[in-house]
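Here the structure comes first, spelled out in structure tokens, and everything after it is commentary.
Left out: one protein chain. Kept in place: all the others.
By letter and in written order, the chains are A and B; residue numbering begins at 1 in each of them.
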Amino acid sequence: MGAFSYFPQTEEDIRIMLERIGVSSLDDLYADVPADFIYKGEYDLPSAMSEQQVRDFFEGLAAKNTRLKVFVGQGAYDHYVPSVIPYITSRSEFLTAYTPYQCEISQGTLRYIFEWQTMICRLTGLDCANASMYDGPTAAAEAVRMCVASTKKRNSVIVSARLLPHVIETIRTYAKYAGINVVVTDKVAEEVAEGVLDLAGVIVPSINRFGIIESHLGLADLVHEKGALLVEYCDPSALAVVKTPAEWGADIAVGDGQSLGIPLCFGGPYVGFMACREALMRKLPGRIVGQTTDASGKRCYVLTLQAREQHIRREKATSNICSNESLMALWCTVYLSLMGPEGMRKLNALCYEGAHYLHDALLATGKFESAYEGEFLKEFCLKPKCDVRKLQQALLDAGFFAGLQTEDGYVTFCVTEKHTREELDQIVEIVKSVK
Amino acid sequence: MSKIAEGLLYSESHEWVKVDGNVAIIGVSDFAQSEMGDITYVEMPDVDDEVEAGSDFGALESVKTSSELIAPVSGKVVARNDELEDKPELINEDAYAAWIIKVEMSDESELDALLNAAAYAEIAK
Partner (left out) sequence: MKYYDKLIFELSQPGRIGFSLPEIPGQARNDFKGSTVWRESKLDLPEVSEVDVVRHYTNLSQMNFGVDTGFYPLGSCTMKYNPKINEEIANMPAFLGLHPLQPESTTKGALEIYVGMDKALAAITGMKHFTFLPCAGAHGELTGLMLMREYHMSRGDSARTKVIVPDSAHGTNPASAAVCGLDIVVVKSKENGLVDVEALKPLLGPDIAGIMMTNPNTLGLFERDIKEIAKLVHDCGGLLYYDGANMNPLLGMVRPGDMGFDIMHLNLHKTFSTPHGGGGPGAGPVGVSDKVLPFLHIPRVSGFHGNFGIILRAYAYILMLGREHVKMAGKLATLGANYIKESLKDCYKLPIPTVCKHEFVFDGLLEDNGVSTLDVAKRLLDYGFHAPTIYFPLLFHQAIMIEPTETESLETLDAFIAVMRKIAEEAKADPEMLHGAPHCTPIGRPDETTAARQPVLKYD
């Protein structure tokens, strides 16, 4: 096959380059590779497609997906995405930029990360934040590692069973290979008080997997008395109205920025965040941007505290993380800039309204019972008194993804500011019609 | 040419030791600080921590590098130079005045394995 739009080299270019190098063919450049390693023949790949063929191919795959009205959360929330954001994040100076190691030509990236770090601190109430992590669950796992690294000779962490299942699983995975002892329990305070001897940290949800906003009154004191650290796993969107990790006395806060206007996108890319008290700053994994000046006194930004990181500290680094989710941090930063304090409050008020309206209306159908006590914001669970599979199918047929079954046999719903009263009424009607 | 203070013992990994009774006062040599460049942070153990000869007890950090601090003797940390928390540059300014930790030695014979100023001068070139 001949020329290709991604390969600028013409036959003549290749000839010139081979001559400068002093070999007669491209294959000569691989003369040091054992001959039987050179792959002969064709790779088992389709033939090269044109752009239009690629479009058609993916249209075909897209048609096999069903776009549903999403009324489920569980770690991925269908919030409204402002039109400005993709317009900014798709600017090629942001999109195609490398990690800002050469800060003189990366002030754009460095400044938005500095803004992100600031906003995460303001949402959580804590003192410092890093430049982002892969997602909420891995941030939680890294926080657990950070607790163990920050407390001497302690190797156990208590993990609330009310965190989202995939958060617990990810923590367990990291802990398993690092030899960290993980105690998953529904009774966190009791376990802290008498359970674990070499306690390094405790991780609890701000809003638990049932949608209930948890009260952590007295927990931080209890944990600190034991010489351990308290980590809170949060939904950053909800932190606009829900008590912050700092207000609960937590030392570290983690979570996923997906709820800050990032599209669902079948699970990723999302973005993890981590914030902590100042005393723990140097134990933070990942990249961190700091403010400084150049020789002429201009305010500027650089990657700082790099001596903690893998490329310098190697096996003694705070973490192995290198690439993170920079562009998604930009996404969230633009989102929070657009929303502002008023928008975040109003958004949560809309979620609260819609969720409580649906909750009450579903209970009123007689097909559900209350499941959990406590204040909820946008997500809630109900105990079904009907055939759950029939219900889910009926909803699906009408184009709704709602009433996901949880491990305990309950069903979960989530209402955001995107959802209209009409849609909620429609769901209620469908529920009523299920025999 | 780096400065080498007399009256001190040195390790091959560029720490110095000043013996004060059964306490070893430990820092890093002028050679070490000049190799590091501007020191931005000193990671130190806490008082009452145990250190072991040959194992690392902390690290020096600069903008682009980090270097482990290796304990020249074993024992219990009885003091640490908290001034270095906020002013790590003290080590750059005067490596021999800026001690890092003081260790109550558990085995004074370990001092015999260290180098005197003349022997250290051979390494710190």
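Convention: a contact is a pair of C-beta atoms (placed from the backbone, for glycine too) under 8 Å apart; a residue touches a chain by one contact, two chains touch by 3 or more.
Everything numeric in this text was worked out from a predicted model, so none of it was measured.
What chain B contributes to its contact with the hidden chain is residues 38, 40-41, 61-64, 88-89.
Throughout what follows, only the chains that are shown with their structure count from here on.
Contact residues on chain B toward chain A in their complex (touch as defined above): 40-41, 43, 46, 49, 59, 61-66, 68. Listed in rising order, the residues of chain A touching chain B in the complex are 152, 282, 305-307, 312-313, 316.
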